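Every protein chain of the complex appears in place save one, which is left out.
Here is subunit A:
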Amino acid sequence: MAVNEGKALVPAGAGAGAETHGGRSAGGAAASTGGIALGMPLVGAPARGFGTGFDLAPKPMKVVLNWGRKYSLWVFNFGLACCAIEFIAASMARHDFIRLGVIPFAPGPRQADLMVVSGTVSDKMAPAVKRLYEQMPEPKYVISFGACANCGGPYWDSYAVTKGIDQVIPVDVYVPGCPPRPEALLQGIIRLQEKIAAEGTGSTGSLRRVPDALAGAEGGGPRAEPRAMTSGARALKSRWQRLRTSAQPDPAAPAPGAIVPAETAPLETAPVAAVPVEPAAAATTQRKGTGSAADSGPPLTTLDAPTVEVSRPEPSPAEALTVEVPVVPLSPTEVLPKIKVPRRHYFRELRRARDHGLSLFDKAAHDQQWEYDDES
């Protein structure tokens, strides 16, 4: 996740990925703190290409466009193993993700908006996954479905299995499970839709934020190549940067009359004391020093949903009044909690079947007894 601390004007999704990470070896926070970039899979998705029209559109129009986009997700199932069966179950009548606007009839990746990688990705299959992902038109989304696609799963030590599809392509939502229930995919789709709804609008939606230390410690950017910005967005960004550096001492207040697209408008700012629910966001200003808490820790997987503690000094009251920290608008990655599946119907049916079988047995024994009685 590329969150530029201090540079409030850069859209968190758009500019940062293309700007700060030249590629998979960028290193990011790990390099800046003297650590070794281990090439671990990185949490996050790079800039998304929406086109200049979307970038220039006012915020209400973006909301409408996002609303339309999130309810017509033509999905392309990259089914590789047993998780694909769960995907199919989710598309069938009982779970029926078509009611969420997910349409599983994309003729191919060129017509798809969403790719669900469900199953074990082998090293030999990984180039095919990447190629088909590259064939999808922008904006495109990826759900990594199941433990194998997330991190290798039970084949974590195999000589032939890719340890997570996010080593090859950027992933938007990870769905844990081995295999996950279809309900888990439904929740993953809903989370993705929340994320789509928040795109480009500067709001966080209802997404839970991934701690910045987690994102920053793993290199600060996606491992796959970041998506390029559109030329319009790049021109607007550079123009806004010129404006800011020359004439604007306060980034929170753009010049009146300056052409500032909503995408690159200054983000909402909030006093530190007002965002107690997001300590990680408040800690961005001093992440360089302390944010690499996860550097020395064990490799993080999406299965255990790690929470990284970020040490944050308590601001003095005077500081709390003056220091303003940009609220990072969008977390590109979501770690899903496990879903609790109600089971009482199952056991009730099971008991009923057992009682029925027992009654049949009793009846048969009773009849048998009568036969014996007749003979004697």
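Here is the rule we use: contacts are C-beta pairs under 8 Å (C-beta built on N, C-alpha and C of every residue); 3 or more make two chains touch, one makes a residue touch a chain; residues count from 1.
We take it that contacts and distances are computed from a predicted model.
Comparing "Acyl carrier protein", "Chemotaxis protein CheW", "ABC-2 type transport system ATP-binding protein" or "NADH-quinone oxidoreductase" against the UniProt entry of the hidden chain yields the protein name "NADH-quinone oxidoreductase". Touching residues on subunit A toward the chain that is not drawn are 122-124, 152, 156-160, 163, 299.
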